[in-house]
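Every protein chain of the complex appears in place save one, which is left out.
By written order: A, B and C. Residues from 1 in each chain.
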Amino acid sequence: MSELTMVQAVNDGLKSIMREDDSVLVLGEDVGPKGGVFLATEGLTSEFGEERCFDTPLSEDGIVGVGVGMAMNGLKPVCEIQFQDFIFPAFDQIVSEAAKMRYRSGGQYTVPMVIRTPYGGGIRGGLYHSQSGEAYFAHTAGLKVVIPSTPYDAKGLLISSILDPDPVIFMEPKALYRAFREEVPDGVYTVDLSKTREVTPGDDAVIFCYGAMVPVATEAARRVKESRNKDVRVVDLRTLMPLDEESVLQAARDCGRVVIVQEAPRFCGYGSEISALIAEHAVETLEAPIRRVAGFDTPFPNTLENYYLPDARRVTDAVEEVLDF
Amino acid sequence: MSELTMVQAVNDGLKSIMREDDSVLVLGEDVGPKGGVFLATEGLTSEFGEERCFDTPLSEDGIVGVGVGMAMNGLKPVCEIQFQDFIFPAFDQIVSEAAKMRYRSGGQYTVPMVIRTPYGGGIRGGLYHSQSGEAYFAHTAGLKVVIPSTPYDAKGLLISSILDPDPVIFMEPKALYRAFREEVPDGVYTVDLSKTREVTPGDDAVIFCYGAMVPVATEAARRVKESRNKDVRVVDLRTLMPLDEESVLQAARDCGRVVIVQEAPRFCGYGSEISALIAEHAVETLEAPIRRVAGFDTPFPNTLENYYLPDARRVTDAVEEVLDF
Amino acid sequence: MSETLQIIDPSGKKVGTAPRLKNEVMVAMFRAMVRTRAFDDRCMKLQRTGKIGFSVPNKGIEATSVGAAAALDAARDWIAPHYRDFGIPIFHGIPAVSMMDNMFGNIDDGAVGRQMPVHFSFRDQLNYLSISSPLGTQIPQAVGVAMAMQRRKEDGVCLTTFGDGSTNTLGFHSGMNFAGVYGAPVVFLCQNNGWAISCPVEKQTASEGFAIKGEAYGIPGVTVDGNDVLAVYRVVSEAVKRARAGEGPTLIEAVTFRMGGHSTSDDPSKYVDAKEFEAWEARCPLKRFRAYLLAEGKLTEAEAAAIEEEAASEMMAAAKEAEAKPVPPLDSIFSDVFADIPAHLRVQSDFAVGHYSSRGEGVNEKGEFPL
Partner (left out) sequence: MSETLQIIDPSGKKVGTAPRLKNEVMVAMFRAMVRTRAFDDRCMKLQRTGKIGFSVPNKGIEATSVGAAAALDAARDWIAPHYRDFGIPIFHGIPAVSMMDNMFGNIDDGAVGRQMPVHFSFRDQLNYLSISSPLGTQIPQAVGVAMAMQRRKEDGVCLTTFGDGSTNTLGFHSGMNFAGVYGAPVVFLCQNNGWAISCPVEKQTASEGFAIKGEAYGIPGVTVDGNDVLAVYRVVSEAVKRARAGEGPTLIEAVTFRMGGHSTSDDPSKYVDAKEFEAWEARCPLKRFRAYLLAEGKLTEAEAAAIEEEAASEMMAAAKEAEAKPVPPLDSIFSDVFADIPAHLRVQSDFAVGHYSSRGEGVNEKGEFPL
């Protein structure tokens, strides 16, 4: 057990599994001696050697394409894309290849690969160091999409993702990398994919969220308890695809009032699917409109980033709205 | 006036605007002497010369990247991507560049460009000649997304898109390219973007759809009139972004029962946004769950494509369900 | 432009030093070329008669495919193939019916009827990666496959094939560069068949041929007569030898010609001059190798004729057999998306099976593939 930040937990997760499984290796830009721009891969090259953690040329298409090939031939590559904003040159390898390989080969070839990438706002990164693209991947059949919100989950979900037989897009909320510390077990442990986590109990309303919006939603729930004396359940989705749809619907039925929070732009965002699921399968239990609190439908600004990102106040207002409806 | 198929109307639209506006030019793979694999650009090189309609090397990134540069320097490029399935190598130029150029330069540089691409099923194209990726683009702030469903709209919307000051992803439902003919005016005319089209009137239920699903939905409405004697309104969204949200909400309020149809996989698809909009702004007027009829959450199959694609029967069942709720 | 290696000239005369090959191997190569042509002919007929939806003419590429295939050891080597390469699985003993299963997309198709025809994938007899429609994606994958063997200190090699047009894809640029940097045991084989659908090579790139593109990645480039099966065999064997010895990748340009349309949906008369076809017909890889084998006394006219007849009837029989097989089951739409079928796909699968077995009416007619 040790007290780790999320980025330390990611680093510990990589080391722990690499010690037990020789087939796991890490590749990406600056992941070697520098240890990655956020230090998530610090110490890997010195411990495991260049063969198992190495810097690549500046080509996301190459990182993922080579990773797909390695995965088809017995390795478990963990590709790092330095910022999620820079994943698009690899979009073809991800969407056309990694996602469809098992399907198009009738299971003859499979891609047990993880693509780790920091996403989201909070570091004054402007248009290209702040984006949240989870909806692109969740809409692509054949990909799993995982987003942790705590150090404990980050390590356990990452190891589960590495051991998973299918490609996983593992998105790390960079705003939480060093936001707080938490007790994290030593060595290998897993956290099941496709299970949501109840952060706070309650049945007056439910907030669905993930990643960096989890602490924001939790703070909002606390404020609503104060302002309205209502118990708001906060659900951390954790695995966006395959989503545990039943637990989402159950929470909506239990509470009858729903707010969904995401950093990404609202339109066609991941939250739209959560809303649509409820409107299709639990609409009769709703006591209020389903409110979405999301990034605005614009590119991500820089100077005004904190007016773009949903915060506890915006979420609190939305929850009070559905409660007062 | 002449009776044209949709692909002929696209061809006529390109010729008509190119005759009036020298700054319009066409580039893409096989768009020259061959006239494009669907013949949408037939005769352009012979009428306008290689300077204004030319074959490019096999690089979607190059087609779009060069198009962005031309658009920033006074031209109005119309890029053809041979199949929407092959647009992903250009995803970075589309999402990172074309979509964000005006924003990140404070309007100093703009990208009046159209990317035409055939999408959707119906030709036994299997995994990679059948996809419907509209949600990827509609979620990307800075892009307009247009999908016609008739020859008349195809020509008018294409010309409006070419004259639009911002980048437009113009997705052509290949299943409708030669499905039927319609009277199409000669020369230049426009159909406004961001306006939905009421295909059939009715206020017992509404079906929201676009592209190749419009005739499917229309046939379903006809069947429901027979089976239930109910009047089902069919709304062709036509411009997916910027969407005329008000007219969507009004139709939902008028009818109280909603079905959304798309070929694309259900999860995080475009239809999810339509459902979420209604659940957020018109939920109190709903008399039934919002049903989505969509492609399954799998890659696109080949032999069994007709069991994957929504058809009139699947849509009819869904409409009857919401009517009987 | 590095000059082009040729061992047998178009008339079948030996003009270079032939690689040392056992007679039975040379005959096996000839047989594979003949069977490749026969498989191609059969598929064209099946498409014309509407029994399959699509095929990709392989006429003209037989020497390049078979010469390269013969240089590989199926037991340890891997192939990341282009779609225009029937000769590779055929040489390595993939049964014609397994390939026909894919052309028909039936229940025994390795792709379970999910892919279009000519999108093969094989695993048991041959490490032959699943063919993808998006071009060039197999190239960095080949490098990854090779780097995995490199890390395990195996001496396997990965051959990747692609067309001239495909050299402009992302995958060519990233795959070649990674292979150069890591010295991966990969052989890059560019089939320069003159065209990318309707785009001629001179509109595809301004470089002096394709072998020279290796310079940009520190990878040696070689040009070979792609219609000369022995020349192709030799350059690929040498590249494989280098790769096995840990001496790194090689880029090979095989100069050949697409003796037909891009696909069954394409009409080349719109853009290819008929004279070009005539000129290249005279360089036919089969006639050439046949003449050589007869001249060298490796094969008699009667034996050659027998091989040709067998091949034709073999492919007809294979087509009949594949055609008779049922389509994949409806629930195959939902398997292989993930290793396990998640809850939401289970629901969709149950719906589909229930819906389509209960509904009275059938499903729409199928469309036609334009390219």
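Things to note:
Criterion: a contact is a pair of C-beta atoms (placed from the backbone, for glycine too) under 8 Å apart; a residue touches a chain by one contact, two chains touch by 3 or more.
Everything numeric in this text was worked out from a predicted model, so none of it was measured.
Taking every chain of the complex into account, the chain not shown here touches A, B, C.
The missing chain, though absent from the display, is touched by one residue of B:13, B:28 or B:67; that residue is B:67.
Only one of C:36, C:177, C:256 or C:332 touches the absent chain when the whole complex is considered: C:177.
Although one chain is not shown, part of chain A still touches it, namely residues 29-30, 32-35, 37-38, 55-59, 61-62, 82, 85-86, 88-89, 121-129, 174-175, 267, 296-299, 301-309, 311, 313-314, 317. Although one chain is not displayed, its contacts with chain B can still be listed: residues 25, 51, 56-57, 59, 61-62, 64-75, 77, 89, 92-93, 96-97, 101-110, 141-142, 144, 165-166, 194, 242-246.
Residue-level contact of chain C with the missing chain is found at 168, 170, 172-174, 177, 180-181, 183, 203-208, 212-213, 215-219.
Keep in mind that, in the parts below, only the chains that are shown with their structure count from here on.
Compared with chain C, the chain whose C-alpha mean position is the greatest distance off is A.
Distance between chain centres (mean CA atoms), chain B to chain C: 35 Å. Computed from the mean C-alpha positions, the centre of chain A lies at a distance of 40 Å from the centre of chain C.
Centre-to-centre separation between chain A and chain B, using Cα means, comes to 30 Å.
Shared contact sites, meaning residues of chain A that touch two or more other chains, fall at 89, 92, 96, 103-104, 141-142, 243. Looking at chain C, residues 109, 111, 114-115, 119, 132, 134, 170, 337, 344-345 sit in touch with two or more other chains.
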